[in-house]
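Note that one protein chain is taken out, while the other chains of the complex remain in position.
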Amino acid sequence: MNHTSTTTNGFAEQKDLHFGLEPASMKLRHVVESQQFTLPLLMDLFTRSRGMERIVARGGSLDHQNRILATLFYAPSTRTRFSFEAAMYKLGGRVLSTEQARAFSSEVEGERVEDTIRIIGGFSDVIVIRHHEEDGAQRAAAVSPVPIINAGDGCGGQHPTQALLDLYTIYRMRPLDGLSVAFIGELDKGRTVRSLAYLLGKFERIRIFFVSPPELQIKPDILEYLDRRNVQYELESDLNKVVGEVDVVYQTRIHPDRGADLPVRQKYAINSSILQRMKPDAMILHPLPRTVELDKTVDSDPRALYFRQATNGLYVRMALLTMLLESQ
Amino acid sequence: MNHTSTTTNGFAEQKDLHFGLEPASMKLRHVVESQQFTLPLLMDLFTRSRGMERIVARGGSLDHQNRILATLFYAPSTRTRFSFEAAMYKLGGRVLSTEQARAFSSEVEGERVEDTIRIIGGFSDVIVIRHHEEDGAQRAAAVSPVPIINAGDGCGGQHPTQALLDLYTIYRMRPLDGLSVAFIGELDKGRTVRSLAYLLGKFERIRIFFVSPPELQIKPDILEYLDRRNVQYELESDLNKVVGEVDVVYQTRIHPDRGADLPVRQKYAINSSILQRMKPDAMILHPLPRTVELDKTVDSDPRALYFRQATNGLYVRMALLTMLLESQ
Partner (left out) sequence: MNHTSTTTNGFAEQKDLHFGLEPASMKLRHVVESQQFTLPLLMDLFTRSRGMERIVARGGSLDHQNRILATLFYAPSTRTRFSFEAAMYKLGGRVLSTEQARAFSSEVEGERVEDTIRIIGGFSDVIVIRHHEEDGAQRAAAVSPVPIINAGDGCGGQHPTQALLDLYTIYRMRPLDGLSVAFIGELDKGRTVRSLAYLLGKFERIRIFFVSPPELQIKPDILEYLDRRNVQYELESDLNKVVGEVDVVYQTRIHPDRGADLPVRQKYAINSSILQRMKPDAMILHPLPRTVELDKTVDSDPRALYFRQATNGLYVRMALLTMLLESQ
């Protein structure tokens, strides 16, 4: 664990302070963006997540029986919401739930998320928010009397727990140092790719291939960050060239309205021919939901881990909840 | 209990195998359609349901404290959803809840219920699904890692727990062998009527009257099934002719958009004049919600059991949940 090199990264350090992170005690107040997670904090989280696997296998705990989680989803996402709520249940807690908070807030002109958070924070112990604006979670954290977890904000925003469960899924299979990863699909707007690339930059001897149509390639800010961290990377437009070389194939969806018609989207799809070129011990990840870019026939391949990602999300979110509830 | 005659019915047998039912151990994996329920399974369910009445009278149990029920309603139905969720609570369990899952899934082109089920099955112990497509529940059951309960699929589809609670309501009042029943209303599309007629066919000396405008009469597939089971039935268009002869008056709603204007719908309504012609110990059932076909003045008649049907639904669903959770 490389404590010093992480905190000498100016950007990360600034963020840590902003969200009340004190590296010495590793106390976590809010989870707003993946930049908050230092290497020691990641290792603490993953160790806890392993423990959560054992707790779930035993049927869950009742340790947080009196604590209340509120999910405040301004944009609906049944799976992400259920994952957080199930995590709270497995810890013994209770859940206040919204499926579509935006319908409610639209009834009032000028309604501000800050007031809502201050009120709901008055009768809950932790709030999971998915907001339609990019700074929604950060604005919530700035005023909240209880911990905030960002469950996705805006289109180009953050979704830090997705990146954490992605990384945990890889970590459960092999050491993270020395990993080679191909990110495939619509990379410029892909918040899961951006966040995971950020986290990978904290490890040693990482190699990344960004594979996409040139007009949808990863943005320079991530590449500059990887340069600072001495991470090797390549930009590539041909999936076939790199798929045999990597340990992780991280597939994402290309939205049809991004100017990519079906033949383009199929050119970047994972199918049986791509499977044959992959390493025998590679991993296929996808944040889901999927469309044409990930064929159903892949599901039965032992390298397909995308449904295991969902279960790992339960463990990682349980671990995060315990860290936040205990730091209160 | 007539084990053999049930399994010699080719259709039922095929279904049983399909859904993992093993008549010997009576293990229940999913509840997708009423055809799954053999006579021994029905009797097991009803005996358990009686036990649930006692558990609810004592205030509920905490036996399934760590288990999680997920309700996945693509079409909203507050009452059916609440009934399942209350059943899980009375067993001590937890609930993940959607009121309108379709709003969520519509955001993604090509989103498939199979993927959603595989993910949600990763952090729940049983899933109740109401899907807008007729094969939705069956598709869910085909891939789910946990038991699926069909809470209604499509328009002409199934809603098996409604038929089970209907039958249980009658069973609590009198023996099912020798029963005479009048089904009234829009019978061709009525999934509750179709399912209940199917279940009644498993008992001895049943007589059924199908009472409706000729153009809305019950479809031939049900009549053929009743023929095979040697059940007596008659098609009738005049309610007055049969209402005095039956033990059960099962009323249903005629949708105004089915070409039946108000005078037609009122001709098939239950009102005080119909009440006078009914047997003194008859039962009036209705799956609710109701409109003109069931007058409010009927509510105070002791033969009106439609609100008791709702309470019985709680017991039957509790019983089903225990059967599914214990077969895991």
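Letters A and B mark the chains as written, and numbering starts fresh at 1 in each.
Note that a residue touches a chain if its C-beta (ideal position, glycine included) is under 8 Å from a C-beta of that chain, and two chains touch if they have at least 3 such contacts.
Just so it is clear, the model here is predicted, and its values are computed rather than measured.
> Determine which one of A:27, A:118 or A:277 touches the chain that has been left out.
Residue touching the absent chain, from the options given: A:118.
> Specify the residue from the set B:99, B:134 or B:188 that touches the hidden chain.
Considering all chains, including the one not shown, the answer is B:99.
> Given the full complex, what residues of chain B touch the hidden partner chain?
Touch set of chain B with respect to the missing chain: 59-60, 62, 76-79, 82-83, 85-87, 89-90, 97, 99-100, 256, 288-292, 307, 310-311, 314.
> Just checking the interface: what residues of chain A touch the absent partner chain?
65-66, 68, 70, 72, 94, 96-101, 103-105, 107-112, 115-116, 118-120, 122-124
By our rule, only the chains that are shown with their structure count from here on.
> So what angle, to the nearest 5 degrees, turns chain A so that its CA atoms land on those of chain B?
About 120 degrees of rotation relates the two copies.
> Centroid of chain A to centroid of chain B, CA atoms only: how many Å?
Here chain A and chain B have centroids separated by 41 Å.
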